[in-house]
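Data block below; observations after.
In this view, the complex is presented without one of its protein chains, the others remaining in place.
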Amino acid sequence: MEGLSTTLGSGAMTNSIAELHTMGPGDTIFAIGTNTTECHPIIGIAMIKAVKRGAKLIVVDPRATTLTQHADVWLRLQPGSDVALLNAIAHVILQNGWEATEYIAKHTENFSEFKKIAARYFPYKAAEITGVPATLIKDAAKIIGQSRNVAIYYTMGVTQHTSGVDNVMAVSNIAVLTGNIGRAKTGVNPLRGQNNVQGACDMGALPDVLPGYQKVQKTDVREKFAKAWGVEIPEEQGLTVPSVLDGIEKGEVKAVYIFGENPLRSDPDINHVKHCLEKVELLIVQDIFLTETAQIADVVLPGAAFAEKDGTFTSTERRVQRVRKAIEPPGQCKPDWQILSELIAAMGYPAAYSHPQEIFEEMRQLTPSYNGISYARLENESLQWPCPTNDHPGTPILHVGSSIRGKARFVPADFRLPAELPDKEYPMMLTTGRVVAHYHTGTMTRRCWGLRGVAPYEMVEIHPEDAAALAIEDGDQISVSSRRGEVLAVAKVTTRVSPGLVFMTFHYSESSGNMLTNTACDPTTQTPELKVCAVAVRKVKSPGVHLADTGFLQQNTAPEGVFHQPALSNAPH
Amino acid sequence: MNMPYRLNRFVIADPGKCIGCRVCEIACAAVHEKEQTPLTVGNMQNPVQPRLYLVRSVQGSVPIQCRHCEDAPCAAACPVLAITQKEDVIFVDESLCVGCKTCMLACPFGALKLVPVFENGLPVEQNLPLHPESQHQGGSTAGEKEEYKQLHVASKCDRCSGLAEPACVANCPQQALKVIQPERHLTMRMHEAALSLAAVARKYAS
Amino acid sequence: MNAFVIGDAELCIGCQACMVACAQAHEKMPTAALNERETPFHSRITVVNAPEVTVAVQCRHCEDSPCARSCPVEAIVQKNAHIEVIKEKCIGCKSCVLACPFGAIKIIEDDMNCAAIFISPHDGTAHDRIEKAHFVVEKCDLCAGCGSPACVAICPAKALQLVEPDAIAQKIENRRIKNANRIRLYRSQLA
Partner (left out) sequence: MKTPIITIDQELCTGCGRCREICPVGAISGMPDTPHEVDSTRCILCGQCVQICSGYDSANETFATSRVERLKQRGMLPTVKEPLFAAHYRGDINAVVAALQQPDTFTIVQCAPAVRVAIGEEFGMPYGTLTPGKLSAALHALGFNRVYDTNFAADLTIMEEGAELINRIKNKGRLPMFTSCCPGWVKYVEDQHDDLLDHLSSCKSPQQMAGTLFKTYGAKLDGIDPAHVFSVAVMPCTCKKFECERPEMNSSGYQDVDLVITTRELAQLIKHCGIDFTSLPDEAFDNPLGCYTGAGNIFGATGGVMEAALRSACEMLTGTPLPSLELEYVRGEEGIRRATICHEGVELKVTIVAGLQYVGSVLEQVRRGEADFHFLEVMCCPMGCVSGGGQPKILLPAQRLEAHAGRKAGLYSHDKSLTVRKSHENPQIKKLYENFLGEPLGHEAHHLLHTDHQQNRRAV
């Protein structure tokens, strides 16, 4: 978020997904750090169909994915070397004069500074850092430089690094350099992980902003909200997740209230998280299942699932849509707004809301970008913010004419190595991610029979050369250890990963990748570097007669809450 | 591959490579001799009783042996549970076998046979007396009369589970024999099929 | 001629929805019940997620199917317009696994109630033997008898296609007609 707001003035996705359906010859999709077909399947399908119609596809990913199979150019880079690669692409574009000179002159600033930095990133030098052959860098740059429209898509593969913000700005620089902003089939499009993370950020679930990204430091903003809410709004910023844990460590943070998040499995260095969350005086968890984090909570507030409550979700393309209640929440479960309003009342503040619409009304008066959106309008359509007035049709494409912050800003950045690189003791590099069947910590998907069936347990991808050197065969039980912990899992020997690289997910509670990941974060946004850390792999044993006796999976099963492996459990022992 | 169980491995021969030299039979019989003296022809005092059987025909030759079926008909047919599965091998506990031959009928591959038991050249007898009429000269050392019937047990491939590699596979001069691990085989076949589908798709996009 | 379902590697994104649909379609129980009983998950279609290709693979119902011809107990037969497995006859000998060129046939655990064989412990004595589950062949049956194949219906990328026998004939016919026209173009050169 932070990167794009500095360069373009808004951290959200600039264009809309539907544009993919219109892309064809002359258009280019530049997918960097996104395994779209597995993590955003429907968008993945649209991309592949666009390629079939003749659009060009450039993919930047250290792993072979379905997307790379359809790519015109696959830049298989060393994880964490995105800035070097992107600067090199910019270098080639500038060298050949493919940049949008007239757009740059009129709509951008700080271009000269950017040119100076980009000039240093010769393709052959970037090839050494990224491991991508210089010829491929030139091919990619040619396509990007000469295409009529280039739409850039990226996700966690770009952001979850210590150089996360630099990566985002480097992506944005490419778009701005080639004038691919503010037009259909272009734009810088971060794809959000969850269905309403865009809505959560819109509503101010960030340390430094109030709803509508209105900075909390601005006194007029604070006064506006204080008047509306009748409470004093503190001026200093809130804490990011890592600093919350440090706060607990130092005794400054006394209580943690967790909504629909399972940090005990989704945050890096689980042992550290466990230590802090057990130490904090009060831990409240509001979720629809008893997740690992909920099991160590002092208070558990059972929330309502999407089909059990009214409200709105805002999708990754800033589209606000109505969610309507279909069934009653089971047992003591209540919708989140109801729990919060009762809590506020219990704490002595008047919070008499009877329906989410009232809350939405109160919010939209205070939030310019949501001002024109109302339940009435949402009854039979969905709107993309910003939608300032009641008759405004919504904004499918941002930065049309000029970017939100006026002039698009080049923010050059130099390449920085990831925080923890492989060494003698931990010779291999681990990168984490998702498989299509499961979602984050598996709280929901591992309770679904079919999804558990197609992906029953953690399969660590390891290259055949590395596997041979460690006498590991496909299906063997292996241990993956880092400076922070050790995890047992099943080996999947495949050339999807390159030699020296190992891939794991964090879906499986009993062998979660986040037991190993590094807490080092991006200095600006504190996003943890989940995509790169150093690990050691060793063979535990070949499975006995029955793979079912991957008993080791049962021995250290997660606490009760998580559904264990049915497919394996009724095997004869 | 989410077959949760590892299926029983088994040995199979490639008829294209087999030259019918019978080394696999010799190796199998030699390795299953009780005492592990050096395996010279001089030491093979017992008749050669391999657990795989070379079939020679006009189309060429190929040995037939046990497939270690998951629902082994021989095991199901055995009235005294002499045939059971241990680890991933269908094996015969010779001490329990009563020689009823039902397993021979049950095996669809003909990979199982009732064999007379010998020990350093002499038939091993069981306390089953022979009627005077059927006591005939012969036996091991000439002149001595047989009073008791020779022991018989079911004999089938046990995939040399004690050895690093089955003796027949290790000794076949043409490398015609190999151990099949069903899951690996399936994954390999599916990968090839997928590649062929990719080629089809790319060329003849429907 | 038998129909069959074929995957298009140019469209498939490897989302495995077909595998879930197939498994559930053959269990004839709602997922909640399947969850409760922890029914083993077996799909007759498998997504190959290889570095070079992503596509679903399943039985082609070959006209002279190697699996049927390799079966020593004739448990795989031609039934109406597809190749069918007779579960009760299967002994789990895996000949079909070797025979199938597509790897589209699996041996899975089944709860048939007939005489089972026993597993004896690695070194224990005879009496602590346990009964071994039944193992039978499982392969795609084109959802025969319950409408169109579940996998084709569920595929979000429309990458699976049920190829009917006459559809094949039709396609070939079209190709012939097109080529006939092409020849007419350069007919003059042939004279």
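Each chain gets a letter, A, B and C, in the order it is written, and its residues are counted from 1.
The working rule: a contact is a pair of C-beta atoms (placed from the backbone, for glycine too) under 8 Å apart; a residue touches a chain by one contact, two chains touch by 3 or more.
Since this is a predicted model, take the numbers as computed values, not measurements.
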item	value
Contact list for the unshown chain, restricted to visible chains	B
Sole residue of B:I26, B:V92, B:A111 or B:L177 that reaches the chain not shown, by the stated touch rule	B:I26
Identified contact with the non-displayed chain, of B:S61, B:Q135, B:Q181 or B:S196	B:S61
Residue numbers in subunit B that touch the chain omitted from display	19-23, 25-27, 30-31, 35, 37-50, 53-54, 56, 60-61, 121, 142, 167, 170-171, 173
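We adopt the following convention: only the chains that are shown with their structure count from here on.
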item	value
Graph class of chain-chain contacts, one of line, ring, star, complete, other	complete
Greatest separation from subunit A - chain, by CA centre	B
Between A-C and B-C, the pair with more C-beta contacts	B-C
Euclidean distance of C-alpha centroids - subunit B vs subunit C, Å	31
Interface hub residues of subunit A, defined as touching at least two other chains	52, 69, 453-454, 456, 567, 571
Sequence positions of subunit B contacting 2 or more other chains	1-5, 87, 187, 198, 205
Interface residues, subunit A side, partner subunit B - complex	52, 69, 453-454, 456, 474-475, 543-548, 567-568, 571
Residues of subunit A that touch subunit C when the two form their complex	37-38, 41-42, 44-45, 48-49, 52, 64, 66, 68-70, 436-437, 447-456, 494-496, 563, 566-567, 569-572
Parts of subunit C lying in touch with subunit A, wherever the complex brings them together	9-16, 19-21, 23-24, 31, 34-35, 38-43, 47, 49-54, 109, 119, 130-133, 156-157
